[in-house]
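A single protein chain has been removed from this complex, and every other one stays in its place.
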């Protein structure tokens, strides 16, 4: 009676389970080049701000662009549904935990106003900032042209899981190759987490892909529908697809790790796993400039029938500039993210992000270290 | 001095240790066909309600059948031992934690009344519902004919561990091939968790097997007798047996994962591991219609000499319809289970449950994610 | 620059990390034969009571022998150092946590009185019980003849780690082959945990070996000196040595797993890993008859310069008979240990302990299950 195997399952790894190994040579942090290029745009820091209403509003986008990064405005959120977003954001911050999901469901069922799309994008462009916006695949055909007319520089087509093909009875899915041709501006699409899905997306002609399904701190996708791939493995998969696609097409598509990054340590690990840039939410939600008033919630949290997410209280801890560039007296890795990246690259012998891709990693669960720390504390007589 | 190995031990996995990988194509949830067939019965949702007194009474069975599922009535529980089950159920709900095991031992030592068997089954059939009942192997020869006369549609023969052969000094074990012939109605047998045991059960002629030993939230089998196999591995084993048996006999026996499913995420993973249907307890114990009054306990909890289990307080959270079909404002995966299954199938490119069997899974312990969430919370100044 | 490996390290497993797989046939528990034989003694239950002062005094030994097991009296403990042990035991139970190690160091530095050795053994023999005693290797040459004269039936030579050869500047080590010849009664030696060490001990002519270094609940050997092998792996190693030795000599040496067993589940797993019997401490320390007054401490806890251990509060929960044979209303696996063993053997198709050695095990960390239980609890609204 030979035992037939029904299915092979491989181990996947998240940020907390790996660590970087120092290199054989060390560099001064000032030697590290951390530029990030997506089509014709070159950003001086490889960080995107998440398309979440708790993170990005026009004022935040302008500030973040000045600091060298790329903030993505959610075109289907509070900013484009409400004339006065501050009132709505205050209401979210003041609602008790157990009522907040219903409130979000109600808020996000309000209509998207085309006039507001133009206004918000206009405000960003007027300030001289680069303007990136996100739209879900289902609304892209309708809203992307409006956004382009208003001055959008970069289009992010984003949903929990986006693939090159979507099959539906009720409507014809978004055709990405057509979109790329029509728009003629940089397009980033996501999220995805496997080699095949990433490769198929790259073959549609997009310029960047977002990597990450189910890892964010405000996300409960895995509890609700069982789906999710830890970020180190997801990034390794998609980086492998990038290399394959580079060989077959000679085009370098940016891999952007999105979700689950809480500290400088996580951020450095994403690059070592193959990311060209990272998209972050909760670290920026702690900024004075963040519209979330110390709270953070995800895009699937407001789904009318199957909400996925939690509102996380992150607090307001420092200015955006200090979170990105320090200096800081905070030692838990949540401030001076760019200083951390440069220091890590120096320690790991990486002059560029692409050299960072070659840094050695080990599997080393961090729960042990925490235990140690606790014990040290408890040894006090 | 060569080191002889005494025994090989392989790794087994539970729900919390795996996650599903999105597919290369996405489907709209409305594309998913989730029918479940067992012999001549086709159910519109692939969910069985556990044969536990905290979950199924005749009223619950009728409602659950109307919603498309299959509730299994425990023929050796409170419903068939007591004329007035409500009184007994109230007593259980009102007894303090540390006295409840003794109380259950006393309650479940009362005699099973044949008259009540007919009454309970009659009530279900009269309402036009499909009637499934469970009997332990030791009582099957005596009680199954009574149940059949009363109108039972589907027979579930269930104990903690049921095998094709049982050896005893004191009585002749149940002969499953004989039973299958005599009853001429669908027979589901369990529980089992290994390839060989499942295959032997299938060869007796049964129509479905229940998979799961020791995984339920109200179960302490593993603490008490050391026995238990985590559900993903158990389901993979039994699904492999189903494929082997299909090749040798051309008969497709349903594999039903029973126990340990708390959320939509767990439920989706069971199907991806090879289940044709799932049997669930604690998620349904939270329904307004559940007779357990917000409590949940297992079938081995009342063993007179070696009780195994705990009474778990699950609370009453929503109507049965909302738990199954939503909509919901709860984000922890305990409501809108069918919506979750359809969404998961859409994300994973599965048009049918059998395509769901082919979805890729990764090993990805969820304890890390929880740690992350906690840290995010603790970062609040 | 090829990377030379300095050392290979293999994974070892403890009780909490494995579980038993049900068999393809089930047996009624009454079919299980659980006899344990060591040389000319046949015990009706395969359990030894640990040679610890919190567990075994003469009265306990007599009771335990009547119930079918074998209690081992520590010949270098309170019983042989003090005329009135009850006074000393009361003092230990009443001393605050942070002073108890110093107290134990003081108590165990009192002289061993040869007269008391004879008295204690005499009391046990007079009651018609089998008398087993433990002596450390360093004291065996001096104390064993006294014990034998007093009527000892079985000699246990025990220290944290005992090997076939001990090298010292200051004294000539115990020569086990000589001891076996001189004593001409069953000799059990321990503790050990590796294949080679077990095999060398067996070759000295002993009748049983104790398996377990560092696993007990009252033991901190691993924290203090880094040494310890989890019990499933230790038992598998020593059982493999038993099979090798059986082939080379045709003598079957008993393998007795000692330490770390808290529940019926742990006990069943020890047998499945290859144990012929188990030696248990903390489950028996909870008996009304235990001299520890609800406390439990280990033999290395009183070392004058490098104490290893903690005094654990276990409470007094039931009579010895109930802990061994039930019935019980406790569901955490700490009562009705023999009922649990028989049930486990029935579920796993094992008619004898030697068939239990062949039962399949899987690696399945139990921490997940606990997490689940906690979550179920926390779902309460």
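First chain written, first letter: the chains are A, B and C, and each begins at residue 1.
Keep in mind that, in the parts below, contacts are C-beta pairs under 8 Å (C-beta built on N, C-alpha and C of every residue); 3 or more make two chains touch, one makes a residue touch a chain.
As the structure is a prediction and not an experimental result, all values here were calculated from the model.
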Chains in view that touch the one left out, judged over the entire complex: A, C
Residue among C:186, C:230 or C:326 that touches the chain left out of view: C:230
Touch criterion as defined above, residue of C:24, C:200 or C:258 at the omitted chain: C:200
Absent-chain interface as seen on subunit C, which is shown: 1, 3-7, 9-14, 16-17, 101-102, 105, 160-170, 192-194, 196-197, 200, 213-215, 217, 220, 222-230, 233, 260, 262, 282, 286, 294, 301, 304-310, 312-315, 317, 332, 334, 367, 370
In subunit A, positions touching the absent partner: 13, 18-28, 30-31, 195-196, 199, 236-237, 239-240, 243-244, 263-269, 272-274, 326-333, 336, 339-341, 343-344, 347-349, 357, 360-364, 366-369, 371-373, 375-377, 379-381
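Quick note on the criterion: only the chains that are shown with their structure count from here on.
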Chain contact graph, described as a line, ring, star, complete graph or other shape: line
Proportion of interface numbers common to subunit A and subunit B (over half same, under half different): different
Most widely separated chain from subunit C, with each centre as the mean of CA atoms: A
Separation of subunit A from subunit B, taking each centre as the mean of its C-alpha atoms, in whole Å: 39
Chain centre separation in whole Å, for subunit C relative to subunit A (CA means): 55
Residues of subunit C whose C-beta touches two or more other chains: none
